[in-house]
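Can you keep this structure in mind? I'll have questions shortly.
A protein chain is absent from this complex, but the other protein chains hold their places.
Showing chain A:
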């Protein structure tokens, strides 16, 4: 195992990092927005059924199946190919991002629901009594408490999304894993290459763990002089 080769390999693999990060960040942002929407839907009876079915489907099936349904499955329909969405849906990047986003939304919705349930009713009642509008209550009372409660679970979801982006290499995208697979096909040095790629993901997930545990501490009540 020579150092020159390994350094070269790292440089090559890091070329996929922008795509990996891009997919993870936008999937998380989009997923969070859809998750909020799903939780708003939960307040009506029909909406509750819709959100429940969505979450049941996306949490009950492998991401790979969802990805292939979107990438290979949708292209087969004439009405998809002639629709305005086709310029997006024929690109592996958008198919990958959409699949990751929809998948993340289902998991995030459940995490958020747990956080929302943990908001004390008294806090919301106090806000209503002091004359806040529904939007103000949501923005100033409900969401801050819910997000803080959901943070530990959400940090796991961030890491799992980062790891899930590796699946886009199955639809020919050149993220870190995609580049690693190509390198293995050329050189057959599978152990070195996949370990190096793994190391990149590992460092990223350690950074995320650090950052979220810092955020958890920073957002804890005793930071603001409140009594525990």
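The criterion applied here is as follows: a residue touches a chain if its C-beta (ideal position, glycine included) is under 8 Å from a C-beta of that chain, and two chains touch if they have at least 3 such contacts; residues count from 1.
We adopt the following convention: contacts and distances are computed from a predicted model.
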- Going by UniProt, what is the name of the one chain that was not included in the view, given "ECF transporter S component", "Heme exporter protein C", "Sulfate adenylyltransferase subunit 2" or "Octopine transport system permease protein OccQ"? "Octopine transport system permease protein OccQ"
- Absent-chain contact - pick from A:38, A:137, A:150 or A:167: A:167
- For the full complex, which residue in A:65, A:88, A:126 or A:219 touches the chain that was left out? A:65
- With respect to the chain omitted from the figure, which of A:30, A:47, A:73 or A:114 is a touching residue? A:73
- Of the residues in chain A, which ones touch the absent chain? 56-57, 59-66, 68-69, 72-77, 159, 163-167, 169-170, 177, 180-181, 184, 188-191, 194-195, 197-198, 201-202, 204-206
